[in-house]
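Could you have a look at this structure, given as structure tokens, before my questions?
A single protein chain has been omitted; all remaining protein chains appear in their positions.
Let's turn to subunit A:
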Amino acid sequence: MRSSLMPLGPPVSRDRVIASFPKWYTPDACLQFKEHFHGQVSAACQHRTTGTVGLKFSKVVVVGDLYVGKTSLIHRFCKNVFNHDYKATIGVDFEIERFEIAGIPYSLQIWDTAGQEKFKCIASAYYRGAQVIITAFDLTDVQTLEHTRQWLEDALRENEVGSCFIFLVGTKKDLLSGAACEQAEAEAVHLANKMQAEYWSVSAKTGENVKAFFSRVAALAFEQSVLQDLERRSSTRLQVGDGDLIRMEGSPPETPESRKASSLGCC
């Protein structure tokens, strides 16, 4: 799915423009501490040598128990709506969200899976090729937190080891406050570290942290895609010896022609 091209649509809305690297939620459970894009990535974006990355989308899979609010979280982010009525997701659903990250168009394809056991056999067919796995749980229901490990295990089984960013997301933050919230978060952070996941608390109802969270997801996925693309192309260059196609960071300034060639190089 990652190799699929996206149509170049209208410009993305202003709140989907990510210029600086979005920060983590808590330093106690985060995937990386950097506050800026990787040097190579920034350079590639500046010089427009991100290859086909701008035409691709990253696959994000959201898993977790039923009624924790996976669909609500996605709908809050993609449509900025919140529905109080619960409606079980049938099998899977998806949304495509377009970003502009460091000047490069980038899209997330967010797969919303059913939490009901009876749909597991359908939803699990959609786990494959995920760049990001979001395991969601209900902050007010400790059992749903305990189940996240199983959900993650199922999702990871369909993907290559170490190929996915993992997020642990506590939902319904608006229902907790003060000590109860701290307690729930502490437990979640503890588990997140075991899962090698980044932890976030969100509320789809109030919208708290929802945009920041998905921006973080998008930026991490984007950066990884650019780095992988650069690496792939440099290894291709070494094999094929076709050095003209690629301009790496630190290469002599490019002419418009060579820039054009490299941006089309992998189409």
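In this text, a residue touches a chain if its C-beta (ideal position, glycine included) is under 8 Å from a C-beta of that chain, and two chains touch if they have at least 3 such contacts; residues count from 1.
Quick note on the criterion: contacts and distances are computed from a predicted model.
What protein name does the UniProt record of the undisplayed chain give, "RILP-like protein 2", "Centromere protein N", "Large ribosomal subunit protein uL5m" or "Phosphatidylinositol-glycan biosynthesis class X protein"?
From the listed options "RILP-like protein 2", "Centromere protein N", "Large ribosomal subunit protein uL5m" or "Phosphatidylinositol-glycan biosynthesis class X protein", the omitted chain resolves to "RILP-like protein 2".
Decide which residue listed in A:19, A:88, A:125 or A:180 touches the omitted chain of the complex.
Among A:19, A:88, A:125 or A:180, only A:125 touches the chain that is not shown.
From the list A:22, A:51, A:64 or A:105, which touches the chain that is not on show?
A:105
Which residue numbers on subunit A touch the omitted chain?
On the subunit A side, contact with the omitted chain comes from 1-11, 48, 54, 59, 90-92, 94, 96, 105, 111, 121-122, 125-129, 260, 263-264, 267.
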